[in-house]
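Working notes for the structure below.
For this depiction, one protein chain was excluded, whereas all remaining protein chains were kept in their positions.
Entry: chain A
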Amino acid sequence: MGFVEGLKCRECGREYKVDPIYVCEFCFGPLEAVYDYKKIKKSLNRKKILQREKNLWRYKELLPIDGEPQVGLNSGFTPLVETKNLARELGVKTLYVKDDTVVHPTLSFKDRVVAVALTKAKEFGFDTVACASTGNLAHSVSAHGAKAGLKRFIFIPATLEASKITAALIYEPNLIAVDGNYDDVNRLCSEIANKYKWAFVNINIRPFYAEGSKTLGFEIVEQLGWNAPDNVVVPCASGSLLTKVWKSFKEFHEIGVIKKLETKVFAAQAQGCNPIAAALKSHTDVIRPMKPNTIAKSLAIGNPADGYYAVKVVQETGGCGEEVTDQEIIDGIKLLARTEGIFAETAGGVTVAVTKKLIENGCIGKNDTTVICVTGNGLKTQEALNGQMLKAHYIPPNMESFEEVLSNIK
């Protein structure tokens, strides 16, 4: 029943059959799933989508699986929140937050990509799944993999915060803490992936895994009443999410679910890890790798695999890239929480703060409809806020003390 015709090299166009492979053996370019859109156009439309369960699989024809969904049956379909208070604060008319702080089960958009990756891993017949991660992905593979009954090997840098280790270990995967940074972990995992027949979601399953990000974009369009927004602001680590959000809009356009597509795509990064934003600002498509140094650790990829393609999407759509300091990130987290009651992780602070800048410098128009992608929950990165919060009022248990505090409030 699948609609995937095969895999294709994004660089030289060589075609491959559907296998757990991710790189073109001729030119070393990345492989991507190719769909039969004519066939999909005949089988998928708005009415059919609306009849389905509210999870990410309601767009399954546009996802790279052959059989029925097997993992993440409660993932996706997060709220698109119209953020009127935030819009007022930033001086624009219409602003939405795509709120992936509440994706089931581990509170980040990684639950989307892992749902697709593990379904595909099961189709391929793997019994063991693995990943290299600094947090969100580790949590998601650990949790989704537990429910799916898969053996799990999770590789993390040994310096990861204790709270993030707990949030992975509770699902009892094999957690391998590597003495090194994320790039070292990744390099080791590439070697392991060559030797062991495991499904590494972000290595040999990557062409399938990455497609799961499109569901965030499909949902945005559906939740806007089958309209693509004027602007979408997307946080960038590898750059994959940004390219897939754009791809989702293009696919809905291609199969006729939407008629008009004039969205500008904006890339949000932290100043301490800005290879994509920096390339965009200097009007080049050459990504200069860098050593990350930012509190937005989930975005701290110094050598982004999809950086080139992310830059191309932003340039093609007339968007731009912007970056913010660590203090602006914290202020962004606090602004979103104070105005909208949404507690985002540091990456969400990046997106909010970048959006503020884009509005201030006129890149985002005051009458546009803008969607900002908030991709992970603030409970995961609380340490970033140390010393940056209001203080509690500590009192003894009597009315007098309380009323003394009260007299100082307002």
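Note that contacts are C-beta pairs under 8 Å (C-beta built on N, C-alpha and C of every residue); 3 or more make two chains touch, one makes a residue touch a chain; residues count from 1.
What we mean here is this: contacts and distances are computed from a predicted model.
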Q: Write down which listed name, "Intermembrane phospholipid transport system permease protein MlaE", "Cell division ATP-binding protein FtsE", "Molybdopterin synthase sulfur carrier subunit" or "Carbamoyltransferase", is the UniProt protein name of the chain that is not shown.
A: "Molybdopterin synthase sulfur carrier subunit"
**Q.** Chain not shown: contacting residue from A:P289, A:G318 or A:G341
**A.** A:P289
Q | Residue of A:N55, A:S75 or A:N186 in touch with the missing chain, whole complex considered | A | A:N186
Q: Give the residue, chosen from A:T128, A:N303, A:T325 or A:T339, that touches the chain omitted from the document.
A: A:N303
Q: Against the chain that's been left off, what residues of chain A make contact? List them.
A: 11-12, 22-30, 183, 186-187, 190-191, 193-194, 286, 288-289, 303, 305, 308
